[in-house]
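The complex is shown incomplete by one protein chain, all other protein chains being positioned as in the whole.
Naming follows writing order (A and B), and every chain is counted from residue 1.
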Amino acid sequence: MKPSTLRHPARSLLHAIFSTHHRNVGFGYLAISFIAVAIGTLLSLAMRLHLTWPAWHFPLHGLILPEEYLALVTMHGTLMLFFVLTVAPQSGFGNLILPSQIGSRRMSFPRLNALSMWLTALALAVLLAAFFVPGGAPMGGWTSLPPLSATPLAGPGEGLGMDLWLASIAIFCIASTISATNTLTTIVKLRCNGMRWERLPLTVWGWFTAALLSVIAFSVLLAAILLLFSDRHLHTGFFLPSNDLINGVLLQHRGDGSPLLWLHLFWFFGHPEVYIAILPGMGLTSMVLANFSRRRIPGYRLMILTTLLIGFLGILVWGHHMFVAGLNPFAGTAFSISTMAIAIPSFAKVVSWLTTVWGSHRTPSSAAATSRFPTPMLFALGFVSFFIAGGVSGPILAQPILDEYLHSTFFVVAHFHLIMSMAGLFGIFCAIYYWAPLLIHRTLSEPLGKLHFWGTLIGAYSTFLPMHFTGLAGEPRHYAQLNGLAGPGMTLLQSTMPLQRHITIGAIGLALAQLPFLLNLILTLLRPAQPFDNPWNATTLEWAPGSLNLHPSNQSPVVHRGPCQYTASGENFLTQWSELTPSQPKPE
Amino acid sequence: MPPTLTPPEIDRHHHISDGNNGHKPPTDKRTGGNGDGDGDNWNNRPQGHRGPRERLAQARIGLFFALGGDLMFFIALVSVFFVTKASGHFDAYSHFINEWLPTAIPSILWLNTAILLLSSVTAEAARRTMFREHDAMDEWFGIGRPITRRATLWLSLTLLLGGFFLIGQWVAWDQLAAQHVFFRSNPSSHFFYLITVTHAVHLFLGIVALIAALMILQLSRSLSTRQVFVDTTVWYWHVMGILWVFLFLLLVYGQ
Partner (left out) sequence: MQASSIPPTHGFWNLPVNAARHGHVLDAQLLLNLWIALALLALAHLILFIGLARRKRSRTPSLLLVEYLPIAAFTILLAALATHSERLWATQRFTGADLSAMQVEVTGMQFVWYFRYPGTDAAFGTTRLALASAANANPLGIDPTDPHGRDDIVTSQLVLPANREVDLTLHAQDVIHGFSVPQLRLKQDATPGTTTHIHFTPETPGDYAILCTQVCGLGHYRMQAILRVLPPAAFDAWLHTQENLHAQENLQAQTASTTEAQP
């Protein structure tokens, strides 16, 4: 696609929409995740308000019923995890940045690429349709455990709503597999001359590992969905016992399936999925911290290794979600140990980040980087902070004896919102601020960016830190109401009320903190585009002059060294594409 | 664009840096595995425009990863097969009840398997013709279309055999239905149908790909496009054939 040849705005819009150019596809993915994050955020606010003030009548809606609360939770989790954290970092930025970062002009299979983007959009539409069907959206949580998810008898939302959920996720699985295939082929085959594996930026390693995990995990989920669908509609009983009495109706099946089988299949997918969500962000954090600290990444090869190791171990730990679900206790021990092991490469990453920024306080050298800590750097630091804060509770949950107390409480919710949602989101924000000059040919405003950063950081901590404490006090997940029943249960749940209020106010603040970001985007887009340059003095290939408008007739870039080559003083640097030094005689 | 400087210190720090590691001289050798250094002039072209070899390699790698994912799908199904086969419950008299009744394999499946294997042979013949250098030259110079002619023949034969296979599967389902063995009948029949039907769907996609390859053979003027399509289709076909052999053995001996 050559944008310059199109004049008519409507025509160019049409072209942009049906284009197979990786940038348009990437923007398509970002648009999908933007819609999803906006809806997901509104749902989470509704959840919070209802939990804190259950008698409150929502404008336009009225009272939230228990099944509606559960539908909110399910849709919030599904939207955020699948359509935001899988789509934006992996597919969105993967398409926008990955090719130019490896010196290619294109993704391997542009048409398949566009197809998978449209399939993802279709999946989102199908998912959202679940809100509008009779019975509403499903209420089984994003894990959709059968038998709850296996029959409409189990409650509202488990009829057509659940079917739509399954259809949506099935489409999403196919789209993700296609997209991951494309990413992998691109990385394997389309690296430019000199771009050897160990010279790949860590972002590319993140995308690569996440894509490998996608190929492995999503197919398994697809198989599980197929089986669940046949349990729902074809009278099989893969996930159902031979007799099941639901809502006064005795369901009988041939064979003795078990809900545990679904748990195994789902979590075999589910755990890799959360790493798919975070690995690209980890890679970006490494690169951005190094760039703004003007520091080489200590142990570059070790970082590549830990990325691959996290991916590999990520496939072997799924049982840690099932310690008290009826898993054999011996298997519990085995999964516990493999899970503890995954903390080690994660810790290595944290240590590398801390070392990279150690003593990096410096006077900026470039005109655009007017501050010591420009916004992308702040968001990368925020990523580190959240990764640690959420990560330290991981090994606690990984001990079955402790998980026996903590499982399915808000302690888990606190764990994954910090390490996944907030770290993941900070990864996305870091990417937006860092790559804005490439993507929209403008840098985003620094003051608004900083406001956004501090608001989000403080908002996120004041929302999700207290959840640890309500969880430790015993508050279970998926509780539509914390009051209304007399007895010791009520006493227990009500004791968390002061913290609940705090959390909800924090969540509102967190959502409001996104306004400066939206304002920033709008104001920046209203400004005229600036000529392209390398404002962050970055060393990776996407910043090479003309890298984004590479035309087939252009000279192919050649890479001479790995990324992050800075001098000890940090002032000077060598980009991956500059042709200097290799032949220079070394002093000494 | 700020100047990028070349301070000598940078080289001194190679030992703590990335890949160069101090000891290996930076060779900047070609990456991505394309063009094995046989000196073809494609090398001077930018990535993604290096000619037929690169396109072919890309398509094959893509297919490799996609089929890897697909394999996981079948691995999941087969795992569930074994779990379900082994599970049962205790009845009121503490007897262990296992409702698994092995599905009798219709004997036509043996014939189908043979047909599918044969079709892989014809497909391979088509694939091989695409890469006969002598004939490729003829096509290039426009002397004739020997490749296309022969490949069309072999591919059509494959298509025919593939069609036979699918019809054969249909007959097998029909025979089972006549014996009142349906998808719903029994845990084992669930799997018989699940496995044969999902495989048939894959084979149907293979047939669509074969038809597309046949059309491209006729319509496309670029030899490399034809090669890529025939090659990937045939590889897909082979993998589905091998997969079928495994699934069939599972159904015959694993029940």
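One rule holds for everything that comes next: contacts are C-beta pairs under 8 Å (C-beta built on N, C-alpha and C of every residue); 3 or more make two chains touch, one makes a residue touch a chain.
These numbers come from a predicted model, not from an experiment.
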item: Residue touching the undisplayed chain, where the options are A:67, A:231 or A:273; value: A:67
item: Touching residue (missing chain; options A:236, A:258 or A:375); value: A:258
item: Full-complex contact with the absent chain, from A:42, A:396, A:512 or A:529; value: A:396
item: Absent-chain contact - pick from A:228, A:278, A:413 or A:480; value: A:480
item: Which of A:13, A:344 or A:512 contacts the chain that the document leaves out; value: A:344
item: Absent-chain interface as seen on subunit A, which is shown; value: 65-67, 70, 139-141, 145-148, 154-156, 240-248, 250, 256-260, 295-296, 298-299, 302, 324-326, 329-330, 332-333, 336-337, 340, 343-344, 347-348, 350-352, 354-355, 357-362, 373, 381, 384-385, 388-389, 392-393, 395-396, 399-402, 404-405, 407-409, 469-470, 472-474, 476-482, 484-485, 487-492, 495, 568-570
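FYI, only the chains that are shown with their structure count from here on.
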item: Subunit A and subunit B, separation of their C-alpha mean positions in angstrom; value: 31
item: Partner subunit A, residues of subunit B touching it in the complex; value: 1-2, 4-13, 16-20, 26, 28-34, 45-49, 54, 57-58, 61-62, 65-66, 68-77, 80, 83-84, 87-89, 97-100, 183-187, 190, 194, 198
item: Residue ranges of subunit A touching subunit B (in the complex, touch as defined); value: 103-106, 108-109, 177-178, 180-182, 184-185, 188-199, 215-220, 222-224, 226-227, 230, 234-238, 241-242, 254-258, 261, 265, 268, 296-298, 300-301, 365-366, 533-534, 537, 545, 550, 552, 554-556, 558-568, 572-575, 578, 580-582, 584, 586-588
